[in-house]
Structures are given as C-alpha cells and as structure tokens.
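One protein chain is absent from this view; the other protein chains keep their places.
For subunit A:
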C-alpha cells in the first residue's frame, strides 16, 4: 500500500450491507460521509466491491496509460472486496512493446512479481529498489521542470503498474515512502548529476542499513536464543530465518530443524534446500502434522511480512495456526522482523486486508483424478487461496528486531521513535 504522504482529505467510502453469509452478530457498516484531515488514504485494492472506487481507479490508470488487470474466477463472498488474479494472464500481455510510459526495468519487475519469480518480502523490496536505481540513472530532467517534483511524478505510474501486477507489500510501501521523501528533499540548486548520485547513494544506504545490516544484527541477537540440542521449527521460507539458522550453525551451535510446509506454494522446500546445503539436519512435514510433531520442538522461529501497529503479526497464511498450536503446547514462539517492515496499519482479522492468489493453484491430481478440474463450471463452488494472515500478539512471545528484542505490543513505540527520526 503506497501511502501518499500528502495533506489530502479523506472520505470514508459508502459501506455496504453485509451479504447473506455473514453471521448475524456482526455489525452492519453504516453509511457515513465524513471528512477527516488525516494523512492516510484507504488503498484501492481492498475496496474492489465499491463501484465508485473502481471508476476512479480506472480513470487514474487511463490517465497514466496503464492497462487494468481484470478479476478472475468466482470470488468467495467474504472476500468480494479484494482482487483475485490469474497467473496465466499477466498484465504485460496488455502492454504495447515498447511501452512509452513505463521503463523496461519496471515492466520486467512487474512480470517477475506477477509470475511469482520474485517472492518474499525482502526479495521484492530489494528488487524494487534496484529497479528504481535503474530508473533514476536513466532519468533526465525535462526543461522547465524541477527534478525533485518531476521525478516523483514520473514514479507514480510505475508504482500503479507494479500495484496492478501484484499488490504492494508493507515493506515495499515503506521503501517507496523513503525514496519519495529523499527525492523531494533534493535542494533545487543541485545539478542533475549530483542529485542522481545522491539518490543512488541513498538507495544503497537504505538497502545496506535496513536490510543487510539489520539481518546481521538480528542474527547476532537470535544466536543467544539458540542452545545446543534445540529442535527448532520453522514455517515456509523466510530469508531472515534461514540466515539466522545458517549463521548459528556456522558459529557451532548444535541443533536440528523441522521445516513445516503448506499447499499450494510449498515454499518450505526452498528453505529445506538451503538448510540442507549448509549441512543442518532437517525434518519436513506438512502443516496438518504440526500437532503431531510439536511435542518434540523446543522453539518456533517465524518470519514476518509486516508488523502492525496494534501488535499483530502479518505473515504467510498458516503462521497464525502454527503459533496457536505452539501456544497450546507451551512452546515459545519467536518472530524475527526488520524494523523497516513495521507499518502503521491496524488489523484484527485476516479478512479486511489480504491478498487472493490464483485459485487454480489449489487444483491437484490425486490417484489419477483431478476433482476440481472444472470448478468454474460448478455454480456454487469457490476456491480460496489466501496469501497472508494475522497472528494475535498473545501467541507471540518475543519479536527480534535490529533494535533489540521487544514484545509484540511495543511496535507502536518503535514506530513513533522511527517517525521522529525521519522528520
């Protein structure tokens, strides 16, 4: 969600009466038309059920000359406010080659996002920043324009395009905010080359400090938490957790790892590959076997996609389940997260803001039969492929960040400190 840091007014969109399947105890959203002078704006990708918002989005995309990606397949009614795309229809097919508006590095990046070639919060942010470095080096200020304002305007259609390819993650949103701030702070007397050099330098610093060095700091703190003889459970493929485990193994700690995986992405296999290459002894299970394997486990290490301001952890779907079962067995749950992924949103359930992946991924052939092959033809059948879920803070025992080890509830404090720094 690319939050625009402008002083614009915000209108709360018309609420819709709950559809038939919501339980009767839920409150009905009230129609209000209030005007706040709040900085944030509700992102469009969670208002797909509102036709006014869709119209405005279509107009904006037309102005920026970016094609609009269409929904695919029957959407489960509980998620009719979210977008659902098919991987077989990437946005780039609707573009003309060469595209006059969008830089080729951004087009390539968008394709990599939508096909899942670049996946994972850190990987996506780093790829984004590298693409922006390319854009900035190729940029020339047109006459009568100031670099600080024009470059920001040039970046807006790119961000819309990437958003259409795949909704932006929290880490990407923070990175974009940082870049925009740096660009607008370029003094007007800078020559173009100097300005570009400064910006490239800023981006390098961001990657170095917030991602690479942060990973080192987190690894250093985490290694204190790993004892000899530990059995550590990890879920899916988190680059940070893999880094921590590899570092701990190199420092000589003796432990074994249980990798938990889930359909349809099966990212755990990638984590397994990386850990086994280092020589760490691993076990592999599917998420339905978690309550079977948990009595053997001494600690659970989880990665995070974002940490929300009310202490909830947003991560790959299934993380909250693992945390729940671990809590039931009294196994400590440690979440590892860099501070640049902290985000000011609040969320209490996995419905209001999420991402729906391609529903066709759920189709599988077992014993020679593909049960869901023609699911589109069956009128009342829906397939739900969620990407994220939120874990309540009472399931998480500790969050390890580059600023130290904090409890989940201290996230808004960190955010406040960070914002004071930025100003």
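Throughout what follows, a residue touches a chain if its C-beta (ideal position, glycine included) is under 8 Å from a C-beta of that chain, and two chains touch if they have at least 3 such contacts; residues count from 1.
In this text, contacts and distances are computed from a predicted model.
This figure omits one chain of the complex; the name its UniProt record holds, of "DNA helicase", "Potassium voltage-gated channel subfamily D member 3", "Proteasome assembly chaperone 1" or "Translation initiation factor eIF2B subunit beta", is "Translation initiation factor eIF2B subunit beta". Within the complete assembly, A:364 is the residue of A:117, A:213, A:346 or A:364 that touches the hidden chain. Here the missing chain is touched by one residue of A:70, A:123, A:378 or A:417, and it is A:378. Interface note for the absent chain: among A:112, A:174, A:350 or A:401, the touching residue is A:350. Panel shows subunit A; residues 20-24, 76-78, 262-264, 285-292, 316-318, 320-321, 324-325, 328, 349-351, 362, 364, 366-367, 371-372, 375, 378-386, 389-390 of it touch the chain omitted from the view.
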